[in-house]
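All protein chains but one are shown at their positions in the complex.
Coming up: subunit A.
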Amino acid sequence: MKNTIIISLLTFLSIQFVKAAPVKDSISGFTFQKMQLDAAMDFDCDACGCSASGGSMGFSSMLNSNFIGIRYFNQSYSSRDGIFANSPWIDENFNTTQIWTKIPVNEKIQIAALIPYHFHNRELTTGTEKISGLGDITLMATYSVYKTQKDSAVFTHNIQIGGGVKMPTGKFEESNNLGTVNQSFQLGTGSWDYLFVTEYMIKKENLGLNSMINYNIKTENSKKYQFGNQLNYGSTFFYLLDLKTVQLVPQVGFAGEVYETNKQYGEKVINTAGDILFSKFGLEVGKDKLSLGINAMLPINQNLSSGNIEANYRWSVNLNYTL
């Protein structure tokens, strides 16, 4: 799968170079607005918003501020299937294909939507278990509180705040939580969840730094299960390299997630809290109205489910079309 993606990326690049049409975009006309909802759109990287999900994965497009796109992302975990030291470790693969879009209402307000489709699998000792289907749809809005207006400014700043709602469109199956440690093997949280995001971007010429914090309040679902609230944070450096035919934006940064304890019937579910810190690497390639991004996250430090879940890696690829 990974190979396929890399080959597709190379193919895409070579086609773009061969076709190399006259450039319309100039560097001055190219703003970094694309980064804007980056952090804001991170929240739905979770497999479902559960314990070991991918809430800080992020990277929307930096090459197009208003777009519709499709993104595939994969999260690999190993989870202990049992409560003992010699209980078997099983592999869990969380796969998501999502349609995402970001549309400006006006100069200060943007709305965004995410429609995920999940296909997860895990290798239990009794055989492979698979679940697939629509995930939780998210709608949100962000508002630009402060934005540097002068073109002549050496540093430009942009501060945004926003909020949104994640709807229980993904199926929550109680039975997926029985007998196994990882409570996150779900298509959705089954609950109405609320998101609060803040984001700060500073840039100088072609170099920028984007930092974000967002907080997800999760409520009790109809099965009386409540996933713990989740804090996501992160910072990403990015650099715009304009090669006339294409723009390249390499990115590097870190991202963290902190999960509170899940509850069932109001009682804490043990071993469901945790935290994790990732390093992030990415590259975005833009050409005319299309941009292609590929990203990876590797854990630096983690303590998920009292050590009963280990995140191995996450990676994603996305194709966006500027509206």
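Some observations on this one:
In the analysis below, a residue touches a chain if its C-beta (ideal position, glycine included) is under 8 Å from a C-beta of that chain, and two chains touch if they have at least 3 such contacts; residues count from 1.
Quick note on the criterion: contacts and distances are computed from a predicted model.
Missing chain, UniProt protein name, picked from "FecR family protein", "Ion-translocating oxidoreductase complex subunit E", "Copper-binding protein MbnP-like domain-containing protein" or "Sugar ABC transporter permease": "Copper-binding protein MbnP-like domain-containing protein".
For the chain missing from the display, the contacting residue among A:Asn121, A:Thr219, A:Thr245 or A:Thr322 is A:Thr219, taking the whole complex into account.
Shown as candidates are A:Ala141, A:Ala296 or A:Leu319; the residue that touches the absent chain is A:Ala141. Mapped onto subunit A, the footprint of the missing chain covers residues 29, 31, 33, 65, 82-87, 105-109, 141, 143, 147-149, 151, 156, 163-165, 174, 178, 192, 194, 196, 217, 219-220, 264-271.
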